[in-house]
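Only one protein chain is missing from this complex, and each of the others stays in its spot.
Residue numbering begins at 1 within each chain, and the chains themselves are lettered A and B in the order written.
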Amino acid sequence: MTSFNSIIAAVAVVGLLLGHGANAQEKQWTKITIGTEGSFAPWNYEEGGKLKGLEIDLAEDICRRAKLECSFIVQDFDGLIPALNVGKIDAVMSGMSATAKRAEVIAFSQPYATGGQTFGIQKGGPLEALPFKGELINLNDEASALDKIEKLKAALKGKTIGVQAASINASFLDRYLKGIVDVREYKATTQHDLDLSAGRIDAIVASYNYILDAAKKPGNRDMLTAGPRFIGGVFGNGSSIGLRKSDVKLKAMLDEALIASFADGTYKNISEKYFGYDATPQYKR
Amino acid sequence: MEDILTLFGFGPTGWGGALLKATGMTLSVAACGFVLGSIIGSLVAWAKLRGNGVVRAAANGYTTVLRGIPDLLVIYLFYFGGSALLTSAGRMFGADGFVGVPAFASGAAAIGVISGAYQAEVFRGAFQSVSRGELEAARSVGMRSVLMFRRIVIPQVLRLAMPGLGNVWQLVLKESALISITGLVELLRQSHVAAGSTGRPFEFYILSCVIYFIIAISSTRIFNVVEARMSKGFGRMA
């Protein structure tokens, strides 16, 4: 991009000469645009043309607290971080987990939910007997996690697994099950659900809360969770608001609002409404 | 059958309203892109016919590149690239923060730039078919360039370009489906949402096919009527 930047620089010099130059300070935030996928129930989804979900209610609450006017833009998950970095949106609230890899390019707020990730399968399929059912495996403790993953490998060998493109689940398969399973990447999780129920793939890896909710839909009646739940490591610290690294002030505003929402029980009500349990995370002031 | 009527209907659990709105979005983004493409197309056609060497080379480069790469790539480029460009430019001129381009604007711009390449060829062909004799006749009765352009060239070019423009419009209509990847809730995007929430992709994709087909057929009719009206007084020329 050097040549492009040099053109921009030349334009900038002219701009400065004309007296239009300004320092690129962070602006005073009065309104922000939030990017979300809009097809990841119960986190965010569209119903009758209206956006709903835990993140929509949460955004409304924290924006009120931070005195921000917030609007949503719906777009595919794999384009959210590029869209944030090019300035199409100011924040991401889309069940996006704060991982070390993503933290290289964007900043994250306090996490607001950690349900973990797990396998989704079809009832009666060969993977129903996947070991460690319901057990929580923390990938931060990689040594003991690897032992268990070895056992999973035997059960998963040669299977086809669907994940959302650019998701933590795609990174997980790439890191731990490469060469063992055949990976298919989808734009939207609803698309891998369709393929799971059509029998094109043997399993999906997705958010635990997502699979529980998806299984309630008429088309996914035979969907079940299977195997262990994973947290930590490539899965990161749980869903957080994604922000540009340069927007330090905005991050401070939103963190404060999130903590206030956790503290006075508003978040408890929202999470009970969408997840069916109190998902209020551990938080630091 | 009753089930389908509820699914497609306008009731509280039906998707009819949302799909109708999305169809409107498809038509608007296609129409905006088409108009933008006409402007770009006529400028490029002019550059190809009357420009000097550099301008002509640039115009040829534009049409060659745009017709040689997949439209999906162009749309991605506009969606992500457009904001990056505007933002850097805006910052340098003192605008604070980022400049976002809404999905509608970047979609219409992408369609405009893609269809501009096709419309350029249509306009160029039409202009070249305007009979030299008529231009000479106009000049010999003392018409100046501007007047001649307005009275003779534009009406003739439009008439001759009509069939070609009709084809490009059909193309633009179908291209608008690609804008769904940017998140703009047009017909295809809404069908994805409906298919995903109900687990009935077949019904919803068939329905959207039918809607696209109806729009395509009706626009062919409209273009034919307009063409017939414009051709009044002209025998069918080969």
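Just so we're on the same page, a residue touches a chain if its C-beta (ideal position, glycine included) is under 8 Å from a C-beta of that chain, and two chains touch if they have at least 3 such contacts.
Keep this in mind: contacts and distances are computed from a predicted model.
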Listed names "histidine kinase", "Amino acid ABC transporter membrane protein 2, PAAT family", "Peptidoglycan glycosyltransferase" or "NADH-quinone oxidoreductase subunit H", with the criterion being the UniProt name of the chain not displayed: "Amino acid ABC transporter membrane protein 2, PAAT family"
Option from A:Q191, A:S261 or A:T280 whose C-beta touches the chain left out: A:Q191
Touching residue (missing chain; options A:V105, A:L146, A:V248 or A:A263): A:V105
Chain not shown: contacting residue from B:G9, B:G51, B:G81 or B:P102: B:G81
Option from A:V86, A:L152 or A:I168 whose C-beta touches the chain left out: A:V86
Touching residue (missing chain; options B:L73, B:L147 or B:I222): B:L73
Those residues of chain A which, in the complete complex, touch the missing chain: 1-4, 78-79, 81-82, 85-86, 105, 162, 165-166, 184-187, 191, 194-195, 197-200
Footprint left on chain B by the chain that the document does not show: 60, 64-65, 67-73, 76-77, 80-81, 84, 114, 118, 121, 125, 167, 170-171, 173-178, 180-181, 188, 191-192, 195, 199-202, 205-206, 208-209, 212-213, 216-217
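The rule is short, and it goes like this: only the chains that are shown with their structure count from here on.
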Residue ranges of chain A touching chain B (in the complex, touch as defined): 5, 8-9, 11-12, 15, 20-22, 24-27, 33, 38-39, 45-49, 73-76, 79, 82-83, 86-90, 187-188, 190-191, 193-194, 197, 217-220
Chain B residues within the chain A interface of the complex: 12, 17-18, 21, 79-81, 83-84, 87-89, 91-103, 181-183, 185, 192-193, 195-201
